[in-house]
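The full complex has more chains than appear here; those shown keep their coordinates.
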Amino acid sequence: MAKKSLNIGMVGYGFMGRTHSNAFAQAPHFFDLGYKPVLKTICARNADKAKDFADQWGYESSVTDWRKLVDDKSIDLIDIASPNDTHMEIAIAAAQAGKMVMCEKPLGRNAAESRKMVEAVERAGVANMVWYNYRRVPAVTLAKQLIDEGRLGKIFHYRAKFLQDWTISKDLPQGGQGLWRLDVGVAGSGVTGDLLAHCIDTAMWLNGGISSVTGLTETFIKERHHNLTGKTEKVGIDDASLFLSRFDNGSLGSFEATRYARGHKALYTLEINGEHASIFWDLHDLHRLQYFDHRDEGRTRGWRSVHITDGDHPYMNKWWVPGLQIGYEHTFIHQAADFIEGLTTGKPAAPTFRDALATDLVTDAVLKSAQTGQWESAKG
Amino acid sequence: MAKKSLNIGMVGYGFMGRTHSNAFAQAPHFFDLGYKPVLKTICARNADKAKDFADQWGYESSVTDWRKLVDDKSIDLIDIASPNDTHMEIAIAAAQAGKMVMCEKPLGRNAAESRKMVEAVERAGVANMVWYNYRRVPAVTLAKQLIDEGRLGKIFHYRAKFLQDWTISKDLPQGGQGLWRLDVGVAGSGVTGDLLAHCIDTAMWLNGGISSVTGLTETFIKERHHNLTGKTEKVGIDDASLFLSRFDNGSLGSFEATRYARGHKALYTLEINGEHASIFWDLHDLHRLQYFDHRDEGRTRGWRSVHITDGDHPYMNKWWVPGLQIGYEHTFIHQAADFIEGLTTGKPAAPTFRDALATDLVTDAVLKSAQTGQWESAKG
Amino acid sequence: MAKKSLNIGMVGYGFMGRTHSNAFAQAPHFFDLGYKPVLKTICARNADKAKDFADQWGYESSVTDWRKLVDDKSIDLIDIASPNDTHMEIAIAAAQAGKMVMCEKPLGRNAAESRKMVEAVERAGVANMVWYNYRRVPAVTLAKQLIDEGRLGKIFHYRAKFLQDWTISKDLPQGGQGLWRLDVGVAGSGVTGDLLAHCIDTAMWLNGGISSVTGLTETFIKERHHNLTGKTEKVGIDDASLFLSRFDNGSLGSFEATRYARGHKALYTLEINGEHASIFWDLHDLHRLQYFDHRDEGRTRGWRSVHITDGDHPYMNKWWVPGLQIGYEHTFIHQAADFIEGLTTGKPAAPTFRDALATDLVTDAVLKSAQTGQWESAKG
C-alpha cells in the first residue's frame, strides 16, 4: 500500500533551504515514516536560481512568490527557510490557508512577532514546528534522557556558549545575500537571536524555564558598508551578547554568544552540573557526549567521552554501525522524521511555535537588560 | 539540457548496499556532475526485502539474480556490495558484458582472485573502482595534499591501526547474514582483509609502496557456532593481525588490526612522521586532522587540531558552513562524485582494481609471514 | 663566597604552609639565587605539630605565637600562610617591625583590610608579595608574553572559571581545621575570595583593569554544622559567584566560580580571544597552552596544543628535558625564586600588596552587585 504524500512547499534556498530540503529528501531513506515527504515546490525570488535548485533537489516546480504556495491546494506544508523578516507574514498566511507550517529559528524578529505567529497557528489548528535543530543531535537528546531519568539529581549550574569568528574583519559588509544576519532590520538582532536563541532553546528543554536575566551586549564594529544601500551605515546588531540567569529550578545560568571569538567557527557548548552527575557537549565534536558520574568508584572515576554512535543511542540505530559518526545535517533529518511521526501519532513534536515564543521572551529580556543594566524578567 | 543518465545496478542491500545507494542518491544534491546517477535496479536474494529496499531508496526495480543486471542493456554500472566470495564472479561477468564495475573492498578474497578481476576490467576497458572510502575523508585527502606538497619532508615513520571490539564474546556465532565476516570461506580472511586492507590502501596512497613485511596473527576464539551449518566449527579467520614493514621510500611501518580491543568501535588511526612535520588522524573524530609543523616558532609550536570544515578543505565547499561537521557516509558520496567526474574528464578516479590488487599483495604477504615467521616480499 | 641568607619565619603549616615551605626549600636547587633562603622558624598554634612540621621540613625552630617571629631580629621575612582572618594583623605588625612580608591570597578578607595592609608595607618600605601563584604556571607566563608582544591584537573577550565540587554534600561541616574556608567570619567570603580572586588577578595581569561588573551569587546549602560551636548554623559564604564585566580596554569578561560543579576538582580555565589569535589554558592540564593563530595558513590552521616543557618556555630551562612536565607546586617555587631575584635586582616582583588590593576591589564589587542587582564600579 502506497504511503500518503506530504507535499512540501519550501521558501528559501540558502543555507537553511538546503538543510531543510536535505532533511525531507533523506528522512524516508532511514526512517520508516507514515507519510512520504514530496518536495513539491521551491520558492525563491530569482527564477533561474529557483529553477536550478529545483533541478538539483528534485522539486517538481519552482515559483518566485511565496503566496503561490499559500494558494496551491496541493501543498500540505509550508516550510519557511527565508530571512527572519519574512517569517511572520508567511507563517500567518500559511496558517490561515490551513497549511502546516515549519519555520526556521528564531520564530519572529522579537517576541511580539512570534506571539502573532503562535496565535495564527493555534487559531488555525495546524501542525507547526520551529527548526531548533540542536535538540536532535543524538548526544543532546541523550542528555535530555539522562536528565529526565534523574541521573544528575538536583541541578546547580547550566553553562552555554556559542562562539564564532566570521565577522571580525571590519571590511565585511552588512546586508544582502548571505549577509542579512548583520542587518538588524532583517535579522531583528545579532547573535542574540541567531546564536543565543539556540542556547536558550536547548537550555529550557533540558533544564526548565528561565526566570530572570542580567545581560551585556556589545557591537565591536560600529559601522559597515551596507550592500543594499551602497553606503557605510551604523551597525544595528549586537556582535556579542552575554547574560547570567536564574532558572525556575533554582540553578544558575551563564550564557554567551559572540562572532568575535577567534578560533571558533560554531563552537556551541553546554555543560550541566548536578548533584550526582555532570554533562558536557560541544558542537565541534557533536558525536561525543562527556559524562561524569560521581557514583562511579573513586579510583576510576572520570569524565567519560561517550562516542554517540551505538545502537542504543538516540536515532543511531537508523544509521550505520557503531563507531561511525554522523554530522550536522542529520539533526535536521531527525527533526523532519519526528515532525512526520508526530503527524502519524497525533502527538506533535516539539518545539512548537509556542515553545519557540518562550525563547524569544528570554532573548527580548536579555536585550532589554543590556539597555537598562537591571535584572529583567524572562517571562514576558 | 538534461544530463545523461548513469544507470546503476546494485548488488547487495546490507550495510554496504546502503552506503553505496546513499552515495549515488546524495552526490547530485551537492556536486555538479556530468552524469545523473539513476538507481535503476537492486539485486538481493530475498525478493521481498529487495522490493522493500527498492521502495525505500527509490530503485526502479528489484531482482534476485545478479545475472539479470549483467544482461540488462539499460544498466551502465554494476556496483558490487555483496559478500567477498561473490566479488570475482560478478565483476568478471559485468566487465565481459561491458559494464562499468565498482566493487566494495577487499577486491577479491586474495590476490589471486583480485588479479583475475583486474585482467577482466582491463581487457574489457571498462571504468572500475574499489570502495576504499577512507581516502575521501576530507582530513585524509588533506593529508595527501600536504604530503604531496612536500610539507613533511623525508618520511621516517608510518603507523596505522584499526581497532574494534565487537567479536570478543565467544557466544557470537559465525556465518550467515551480518556475520559472514567471521566465516573464512566467505570473507577470505579476518581482520587482515577487512580492516588492515583499509590501512594498507591509505598507507600506500599517502606514503608509496610497501616492500616487505613481518606479520603476526592470532585467533583468540578457536571455535564458534556456525549459523549456516548449525554446528560448532573451527574459526578460520584471524581475529588480530599485526605487521612491521619497510616502505620503498625507506620509512618504517607499524600496522595493527584487531576485533579484540575493548573500548574501540572503529578506531582507525594513522600517523606519519616526517623530517619537518607530522600528521595524525583518527576515524572516531574523522573531521579533525592533527598536524605538527616543526617550522612553527618554538614557543608556540604544538600539534594543531584542525577542524576540517572550512571551505578550503577538500570537498568541504560542497557542504555546509565552517564549523559544521560531516560524517562517515560522506566519504562514499565523495567517492561516487569523483568516479562520475572521472567519467566526464576521462581521468579515472583511484583506487582502480589495479590499485586494490597492490593492497591484496600486501595482505597476502602478511598472512604468509604469520605462517613462516619470516619477512616476506609485499610485491607479489 | 657564601651567599647571604634570607631567614624566613613561616606562619601556618596547613596546605599553604607546605606549598610555601617547599617553594623555599626547592628554589635554590633549581635557580641561581642571590640569597640563600633559610627555613628559620615555623609558627603554628599546636606546639607538637609545629615541632613535627619543623623536623619534616628542616626548620631550625618552631613557635606557637606569631609575635615571636615579629620580635625575632634574625628573621628577615615573614610569610603568612594562615587563615584569612589573621592576614591583616600579622602583616601590619611584620611591616612595622621592618620585615619583608609575603602573604597567601586573598590579601585581606575585603578591600578595607587589604588597604590597611598596603599602607603598612608601603609606609615601612618593605618588600612584599602576595601568593597569586597561577601567574607563574609556565603556560600562563607564556600567555602574558604573547599578549604583551601584541600577538593577539585587539582583545574582545576574556573568559575564566574556577570549578570545584568538594562542598556539595550537605553533611560537610563548616569551620575549624581544614574547613575554615566555609566559615565566613574567618574567610571573609566564599568562592569569591577563594577562587574568583585567582581568576581576577590573572585576568587583570593579562588583560588590564576591570571597570565594572554585574554579579550573581548563591548559597546552595543554607545551614551546616559548625565545628567550633557544635551547632547547626547559617552558612554565610557564597557557594557560587558569577559576574560579567567590562575591561578598561573595551573587552568583555565572563567569570564564574563554584564549589558545586560535579566532576571538577580545581578546573581553573581561562580563554582570551583577540583579533588575530586566541589562548586557552586549564589548570587540570597546566603544562599545556592552547593557542590559535588566525595568521596560520588556512588549510592547516587549528588550535595548537603546546606542551610547555621546552627550554624556550618560561622557567622550563631550570627543570628537566623537553617533554617532561612539572606540576602545581612548581608555581610556588617560581614565585619564591622571582621574589628573591627581585630583592637582588631591586626590581620588585609582582603581585605586590598593592596589586592584590586591586583584585579585592573587584571581588568587593561583585559581592555588592550581587546584593544590589546593579552594575557596580570595580575601581573602589
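Per-chain residue numbering starts at 1, and chain names A, B and C are given in the order in which the chains are listed.
In this section, contacts are C-beta pairs under 8 Å (C-beta built on N, C-alpha and C of every residue); 3 or more make two chains touch, one makes a residue touch a chain.
Everything numeric in this text was worked out from a predicted model, so none of it was measured.
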Considering just this structure file, the complete complex holds how many copies of the sequence, given 3 are shown? 4
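We adopt the following convention: only the chains that are shown with their structure count from here on.
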Please report how far subunit A has to rotate so that its Cα atoms sit on those of subunit C, a copy of the same sequence, as a value between 0 and 180° in steps of 5. 180
For the copies subunit B and subunit C, give the interface type as same if over half of its residue numbers appear on both sides, and as different if under half do. same
So, what's the distance in Å between the C-alpha centres of subunit B and subunit A? 36
Centroid distance [mean C-alpha coordinates] between subunit C and subunit A, Å: 42
Averaging only over C-alpha atoms, locate the centres of subunit B and subunit C and give their separation in whole Å. 55
Can you pull out the residues of subunit C that are in contact with at least two other chains? 303
Please output the residues of subunit C touching subunit A within their complex, sorted ascending. 152, 156-157, 159, 161, 163, 165, 168, 214, 216, 218, 220, 240, 242-244, 246, 252, 254, 256, 258, 260-264, 273-278, 292, 294, 303, 373-375
Which part of subunit B faces subunit C closely enough to touch in the complex? 142, 145-146, 289, 291, 293, 296, 298-307, 310, 312-313
List the residues on subunit A that touch subunit B in their complex, please. 15, 18-19, 21-22, 25-26, 28-29, 56-57, 164, 166, 264-267, 283-288, 307, 309-310, 319-330
